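For this depiction, one protein chain was excluded, whereas all remaining protein chains were kept in their positions.
Chain naming follows the written order as A and B, and within any one chain the residues start at number 1.
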Amino acid sequence: MTHAARRDGRGWATAAFTIVTCAVFLLLFLFLQQLWAVFALLAAGIVIAVVAARCGLLARANAGFADHGRKTSALLVVALLVVAGFFHNAPYPLLMLSTVLLFIAACLGLHIQSGYAGIINFAGAAFFGIGAYTTAVLSAHTAIPHLPVLAAGGVMAALIGSILILPVLRTYGYYEALVTIAFGILFRTFMEVNNTFGGPQGLTLPGLDLFGWSFNNSLSLGGIDISFYMNYLLLSLLLVVGGIAIVLRIERSWVGLNLDAVRLDETAAKAFGISVARWKITAFTLGNLLCGIAGGVYGMMQGFISPASFAFSDSLIMISIIILGGIGNPWGVIPAAAIIIMLPEKLQFIQEYRFLLYGILVILILLFRPQGLMPRRLRAYFPGSEVRE
Amino acid sequence: MEFGLFAQYTFNGLMLGVVYAMVAVGFTLFFGVLDIIQFSHGDVLMAGAFAGLASFLGMQALGIHSPVVLAVGVVLAAGLGMALLGAVVAKYFVLPLRSAPSLNTLLITLMLGSVLRELVRLFFPNGSEPQPFPRLLPGGAFHWGGFTLQYGSALLLIGGALTIVAVDLVVTRTKLGLAIRAIAQDGETAKIMGINFERVVLITFALGSALGGLGGVVYGFYYSEINFNIGLLLGIIGFSAAIVGGLGNIYGAVIGGFLFAALQTIGSVALPFSSAYNNVFAFAAIIILIAWKPTGLIPEKTSERV
Partner (left out) sequence: MSELLACRGVTVRFGGLTALDGLDLAVGRGQILGLIGPNGSGKTTLFNAVTGIYEIASGEIVLDGRDISQLSPQNIYRAGIARTFQRSRLCLPLTVFDNIMIGNHQRLDNGLWFNLFRRGRLRAQFEENFAKARLLVKTFNANLAERLFSAAGALGMIDRRRVEICRALVSEPKLLLLDEPSAGMTREETRELMDDILLARDRIRGLTIIIIEHEMSVIERITEHCAVLNYGKKICEGAFREVAADLRVQEAYLGQAVAGNG
């Protein structure tokens, strides 16, 4: 075995070990009920994470993720299914896991925009909401099957997003941020004052029904009762796997290169014949599409949506997930979303303080570890096949 | 429209304009020295209003009842408190990120705003509810036809406008102002010329934030009610006003502020929708404006060097 290959094998082994550890941790986290136990677990988790970071294990795991995408994804899926299987009849953990998955999907969309094209979208929750509202309206007033309805949620988010394309194209940085912030707040305010879409009371949604399979029915498999949330969990998982595949393929292709060039230096990109407009539109549209689809599934899973669920602070949560995970690294979104969504759900007493805590968390990250939990790595178009130094 | 009503609307618009201008000037000052947007500036205004309110409650608890003393105390608490806050923000959150991508500064100031909002909501007594702001200004009013002008309101309008003028005088007429303008022109050269870069930046942030804090007091006195989330809206409108006026230009920011106030006032009178849509229109106007004139009606001072 060559030196490089051995190092490579260790990367994969570390990544696998990390996934298994995280799965065990997740299982315990969801299982434990006493507050002191959860705290002990969290303390242990922080110690393990810090030690792992100090020993360079995290960096090696990060390399493992990047170089062995297929194997790590498969293992991740299996690990999640094992955890979900453990809680097969416990609605609350399943709901929490599904919510995390849907936020991962939405954040992967925002990640295409911010991590690659450099468009920071501060209206993530609005696009998520557009997907949810579209799904609600279409499923309530039409007999369109639910699969195209979910797709329509994504398309609608992308279409409404295209209103913002002109200002986003003509500006950069702060101005661009202002446009998306204004839109995010506009969306929520509009939904609140407008009675057509239920006003502040919101709308109720029917359960999802795909090809005659009703998602809101509990299942029984060989005498074992399974909560209906398992349906949503599996669908959300599918969405995340698809999202990761798309994002990784974007990164490992000329498209990713073009997006990076646009983000890093617009003037130079133009001077080399790269169409800044084309790539910004591509990234913005794709990102909103993914965000909208995730929002649609979220709406159906919750059964109820209201403007308050899509506030500006929710957009900030999505941005926090991306920053915490490590901007530009799609794998980072996974642990970051798990931490940011589940922690306040589990520790109800911090629920009230969560926006404050996230704000402080993001500030600390920006000051002391701007590259996030899993820093972005150099692009490898076909990992493992290149000439290695 | 009858004269009285017209005058009333005009006065309301002017008042709103002064508040917007007081926020916008801060944005434009910060952008001038550091080329950054301090997104939490709107929340600094909110924090100023709450600092004023807290000092009022404190003084009252100490048994002070003279409205003049109380009003001066409120103004000082807001102005000085926010000056300090502004300098702290600059020193510990903005300057350390000088060499990082500008996106990071944007995020950190945005999150600071969120932290300020949450701190007030969670830790100010009953902070999630709107708070009554003390009425300390002289009562009595001036009547002209159907138009009633409270003396207190007139005082606010004049006071607010004078504060902006004072800030402008500091920037254009003093040695400190010269240093601020030198840094705005070219920070590197200014440093070589012996200007203490960090000190001037901190003072600029203190100055702009104090103005924002006073804006919060003006807001509180005029509307008699403040709320933990007024900052978000005022910050966005103040930033937009600064963009419209061309970032880095004080009077441009003032004009931008009044323009937005005029748009909103006219919108609330002329548009056939309920006033609930006011903010929807304000935000739509911002998006359209940026699509139309991305860097403002008066162009921004700098252009990128290739």
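By definition in this document, contacts are C-beta pairs under 8 Å (C-beta built on N, C-alpha and C of every residue); 3 or more make two chains touch, one makes a residue touch a chain.
The model shown is predicted, which means the values in this text are computed figures rather than measured ones.
Based on the whole complex, identify which of A:Ala269, A:Met342 or A:Leu356 touches the chain you can't see.
Considering all chains, including the one not shown, the answer is A:Ala269.
Among A:Trp36, A:Trp254, A:Phe349 or A:Phe368, which residue is in touch with the absent chain?
A:Trp254
For the chain that got dropped from the picture, name the residues of chain A it touches.
Touching the chain left out of view, chain A contributes residues 246, 249-250, 253-255, 257-258, 260-261, 264-265, 267-275, 282, 376, 378-382, 385-389.
Heads up, the rule we're going with is that only the chains that are shown with their structure count from here on.
Considering only the defined contacts, which chain B positions touch chain A in the complex?
Counting only chain B, the residues touching chain A are 36-37, 39, 93, 96-97, 100, 102-104, 106-108, 110-112, 114-115, 117-119, 122, 232-233, 236, 239-240, 243, 274, 276-277, 279-280, 283-284, 286-287, 290-291, 294-295, 304, 306.
Which part of chain A faces chain B closely enough to touch in the complex?
Per the touch definition, chain A meets chain B at residues 118, 120, 122, 163-164, 166-167, 170-171, 173-175, 177-179, 181-183, 185-186, 189-190, 193, 267, 312-313, 316, 319-320, 323, 352-353, 355-356, 358-360, 362-363, 366-367, 370.
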